[in-house]
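Up next is chain A:
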Amino acid sequence: MKNVLNYSYYPGCSLHASGKEYDESARGLFKALKIGLQEVPDWFCCGATPAHNVDELLSLALCAKNLELADAVEGDLAVACAACFSRLKTTQHKLGENESKRKQVEQAIDAKVSLEKPVKHLLEILARDFGLERLHKAVSKPLNGLKIAPYYGCLLTRPPDVPQLDCTEAPTIMEQVLEATGAETVPWSHRLECCGANFTLSRPGVVLKLTGDILASAKRAGADCLVVACPLCHGNLDIRQKEIEEATGEEYHMPVFYITQLLALACGVSPNKLGFGSMIVNPMPLLKEKNLI
Partner candidate 1 sequence: MAKVITEENLRSLIDLLIKAGKRVIGPKRAGEMTIYEPLASGSELTPGTLPRRSAKEAFFPLSETILSFQKDRDGLKVDDVDTASFPETVLVGALPCDAAAPQVMDAVFSWDYKDEFYLERRRRTTIIGLSCTSADDSCFCTLVGLSPTDTKGSDLFLTPLAGGGYSCEAVTDRGEQLLAGYPELFTEAATVTPIPAAQPEGAPVDLAKVKVWLEEHFEDEIWEEVANRCVGCGACAFLCPACHCFDIVDEGTEQKGSRRKNWDACAFSKFTNHASGHNPRDVQNKRYRNRFMHKFKYYDDKFGKTLCTGCGRCIRYCPVGIDIKGILEEIGKKSLSTKDTKGHEANHHG
Partner candidate 2 sequence: MKHDFEPKIVAFVCTWCTYAGADLAGTSRMLYPSNVRVVKFPCTGRIDPVFILKAFQKGADGILVSGCHPGDCHYMAGNFHARRRFAVFRKLLEFIGVDLNRLEFSWVSAAEGGKWVEIVTELTEKIRSMGPLTQFTDLNDEEQWSGALSNPELKAVYDQV
Partner candidate 3 sequence: MSRIGVFICHCGENISRTVDVEQVAQAARQMVGVTYACDYKYMCSDPGQTLLKKAVAEHRLEGIVVAACSPRMHEKTFRNAAQAAGLNPFLCEMANIREHCSWVHDDRVEATAKATDIVHMLVERVRKNKKLIPITVPVTKRALIIGGGIAGIQAALDIADCGHQVVLVEREPSIGGHMAMLSETFPTLDCSQCIMTPRMVDVVNHPKITLHTYSEIESVDGYIGNFSITIKKKARSVDMAKCTGCGVCMEKCPQKKIPNEFDKNLGFRPAIYVPFPQAVPNTPVIDREHCTKFINGKCGVCQKVCGPGAVDYEQQDELIVEQVGAIVVATGFKLYDITEKPKGSAIKGYGEFGHGKIPDVIDGLTFERLASASGPTGGKIIRPSDGKEPKQVVFVQCVGSRAREKGISYCSKVCCMYTAKHTMLYKHKVHDGQAYVFFMDARTPGKSYDEFWRRAIEEEEAVYIRGMVSRVYQKGDKVVVMGSDIAVGVQVEIEADLVVLATAIQPRDGADTLAQKLGISYDKYNFYSEAHAKLRPVECATAGIYLAGACQGPKDIPDTVSQASAAAAKVMTLFSKDQLEREPIVARVNEKFCVGCLACKKVCAYGAVEEKEIRDRQGNLIRVVAYVNPGVCSGCGTCQATCPSKSVELDGYTDEQVMAMLETL
Partner candidate 4 sequence: MKSTGKPEPTVTIDTSGYAVATEEIRSEAKRLLLEKIVDAVVGYQSGRRKGSAVPVIITDPAQAEQLVFSPACVNNLSIYLTKAKKEIRAKGKLAVVAKGCDLRALAGLMGESQFKREEVVIIGVTCAGVHSAGVQPNEPLTSATIAKKCRECSVHIPEGADLIVGKLPLLPDLTPTEKELLEKLDAMTPGERWEYWKEQFTRCIRCLACRQVCPFCYCEQCLCDRGRPQAVDTSPRPSGNMGWHIVRAMHLAGRCSGCAECERVCPMDIPLNLLNRKMAQELKELYQYEAGLTPQEKGPLTSYDEKDDQSFIK
């Protein structure tokens, strides 16, 4: 049966490096759900957070070029990483509104800027395009009994009116998608708090404090694990967890999954293709305990 939905796919640098398991689980999930995913040929970096702090024109031009490349591929542009999603959306927003910036960028990439192609995050594709009931039907191994604290981070819903993924202050899209797999999501207070992002290199102390608060809040809410949709948040929450336990004396052992990993697992993709091995906090005991593998 031909893929009912087809998307061009912009993985972004982290998904070819530190966030490789996010990319693999995403491809596995989309294959299982028969959604076409065709990577944009020779895409390049979207500039993430550093670019637009250095030179806004550079960051807008990078994204505009990527959008132009994406036009060659049929289907809306699917994006996994929250930072790439935020940059591409901001470019469309800014160039759509500001005529002079648009002309500058068009001069920089010496091509017409095309803003028509919709940029969509995986969550949007799963929850709205594909639809929650179809997702629920596609689940072959329900994640019953797994208590998840869904973590949005900063970029998925901010600044208001730019990503237009969900309500800025009270999003529910991750809860809906996860609950479609039969898992249980816990209400907790730090869903949208910043994890410290890039400070993990320059000022690790800040990350320990902020990520520590998030882990504490998740633990207080009785979650078994955290689910993220951004490689940078995953990095902080997963890699730094050991250090935070040492610094605060708290015990967390809270595995941090990419949302596509759990969804793929629920949709019958074999666990060893989901990169559980490369996660610092070993998720295997939890998955075994919930007899999901």
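Candidate entries met the following condition: all candidates are chains of the complex that A comes from, given by their letters.
What we mean here is this: contacts are C-beta pairs under 8 Å (C-beta built on N, C-alpha and C of every residue); 3 or more make two chains touch, one makes a residue touch a chain; residues count from 1.
These figures come from a predicted structure and were not determined experimentally.
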(message) Going by the C-beta definition already given, which one of 1, 2, 3 or 4 is in contact with chain A within this complex?
(response) 3
(message) Which residues of chain A touch candidate 3 once you look at their complex with the stated criterion?
(response) 160, 167-170, 187, 189-190, 217, 220
